[in-house]
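Here is the structure we will look at, set down as structure tokens.
Complex shown without one protein chain; remaining protein chains in place.
Order of writing sets the labels: A and B. Residues in every chain begin at 1.
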Amino acid sequence: MKYVALFFQYAAQYMKTRLTYRTDMIVEIGSDLMSQAVNFVFILLVFGHTTMISGWSRDEIIFIYGFFLVPFAIFGAFFNIWDFNERYIVKGEMDRILTRPIHSLFQIVLERMELESLFGVLTGTAVMIYAGSRLDLTFAWYDPFMMVLLVLGGTLVYASIFVLIASISFWSDSPTSIMPMMYNIGNYGRYPVNIYNSIIRFVLTWILPFAFVGVYPAAYFLGREEWYTYAFLTPVIGLVFFLLSIFMWNVGVTKYRGAGN
Amino acid sequence: MENMIEVKDLRKEFKSHSSRSGLKGAFRDLFTRQYKVVPAVNDISFTVKQGEMVGYIGENGAGKSTSIKMLTGILTPTSGIVRVNGMDPHKEREQFVRSIGVVFGQRSQLWWDIAVQESFRLLKKVYNVPDAEYKRHMNHVIESLDIAPLLDKPVRKLSLGQRMRCELAAALLHNPPLLFLDEPTIGLDVLVKLKIREFLKEMNEKYNTTVLLTTHDLSDIEALCERVVMLDEGKIIYDGQLDSLRSNWGEGKQIEFQFADTEVDKRALQPLLAEFDGVWTQGDRENVWIANVLNEEQVISEVIGRVVAAHKITDLKVHEISIEDIIRNIYEEGVTNG
Partner (left out) sequence: MGKYIEMIRIRFLMMLAYRTNYYSGILIYSINIGAYYFLWNAIYGEKSSIEGMSALQMTSYVAIAWMARAFYFNNIDREIAQEIKEGKVAVELIRPYNYLLMKTMQGLGEGIFRLSFFSVPGMVIVALIFPIAFSAHPATWLMFAVSLVFSFLINMQINLLTGILTFFFYNNTGLIRAKRVVIDLFSGLLLPISFFPGWAQQIMNYLPFQGISYVPSMIFTEGFTKPEIVHAVLLQVVWVLILLLPIQIIWLIARKQLVVQGG
């Protein structure tokens, strides 16, 4: 309960600060839109030269991309800790975090939140509506709930991978380039996994389970029954990975070396 | 009185990479790294009673901040026992840090972009301080530190002195029984320093707050602490009263002469101290020489008489050896020589 209250306190504070730098916020939302547009354009360009990719049509692939944008946006708003190593370990901000009576990861989530990223939820929904209407998809009464559940699962998958990677910083003092690169890998979950070979498919499913952010859950709404097992696994994978990442984080904190040593 | 801090055989080791030099060395580092285990804190033990104000001093790299970080729960000790306020700082971190306040002079606790009082309000939520208590306690703190006019300014617009006072207020927001101050007066002007010292004394008297203070500015320690703990190379080399430090190692007097004659040098002066067991050291200005002699009337008068008779002087001062000199001597010569 206290954590919820704190969250709103921070969020209110965040809004206040952001509204004083309005231009930055607009530029940021603009740049998000830009990168979403680039990916969208890529799909369109590719389908200018073909009609099907491994059995998926243009609109299905667009729908998968639209779904992907939603958990990605929520992840971006709260777990975008790519600069954790530099900001908290190298510069020693972790010292300050550790002198406060709140779980350290939660504090960092609060401090690093970027609520404007949530704009992507709108873009993603719009893209899904566009593709969905062209595909004449039908929805049952429980599908909105499924949507929430699968989106949450996907968000947790993304969040836990980044928390896991951030935890590495507690052990290794070298700035890692894995973080920015992870964004690239993450992008591949938004294409159907059956275009990849079995090893990559395995990695995207069980090691860096990015496929659970895009294609697997989206397959549920596209009525692709052959993928339903994976679709329903989404929240499970999300939870398991998240618990694992929290565990790694907690162990990592005990290995923290402090700055300037 | 109960012990606020209990430290026994506390040790912290760091693994450090040693990079080989040059291009070739860097290539080899790519594949194999050499590690060296360095104990930053080497089996130290001490206790601090409730209400004590203790100065924690040592040169850079002596292990000060590493041990402070273990006391505050930031770092996990390699071995040894730490009990602070009856808790294990690292294991019960979230519970433990409620009972301490921390000021890192070189690192801000406040949020850069928002007004000071907004930071306070966030911290109030973070520490779960009830409204009534916050009002009673913080009104007093704000008044004593004279920061009321600063509350609606964003931190980035404050001067260093203003910011430090706000940092201090932030660290005391939950009225902790134990306060860690790491270089709280670094870079501050004299007036702000005095204000901060006065405030700390007041908090100590009013709430019996225990204070552990690290600083390079020994005048802070002289003004606040009766006891000092001195570290060198990860070990405690002195733990005791500040006064006895002076009486044990600072018995001499320094007589400072400024000579009119530019030709004076050590060789010419040395015979003047012949049977007094004194030493000449060069002063920090031109033609200034200091005679370090025993603190005895007869010796002092005799030395002054001889020097004045032998050379023309333009100025003369007699002072006690300062704490800073004493500590420098201890570091240079070791405790046993005292």
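Following the convention adopted for this analysis, a contact is a pair of C-beta atoms (placed from the backbone, for glycine too) under 8 Å apart; a residue touches a chain by one contact, two chains touch by 3 or more.
Keep in mind it's a predicted model, so treat the numbers as computed, not measured.
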Touching residue (missing chain; options A:Leu19, A:Leu45 or A:Ala140): A:Leu45
Touching residues (missing chain, whole complex) on chain A: 21, 23-24, 27-31, 34-35, 38, 41-42, 45-46, 48-50, 52-54, 172, 174-178, 181-182, 184-185, 188, 191, 195-197, 200, 203
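By our rule, only the chains that are shown with their structure count from here on.
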Rounded Å distance between chain A and chain B, as computed from the means of their C-alpha atoms: 46
Chain B-touching residues of chain A, taken from the complex the two chains share: 2, 5-6, 9-10, 13, 16-17, 20, 92-96, 98-103, 173, 254-258, 260-261
For the chain B and chain A complex, residues of the former touching the latter: 14, 16-17, 40, 65-66, 69, 72-76, 90, 93-95, 97-98, 100, 102, 104, 107, 109, 111, 113-114, 118, 121-122, 125-128
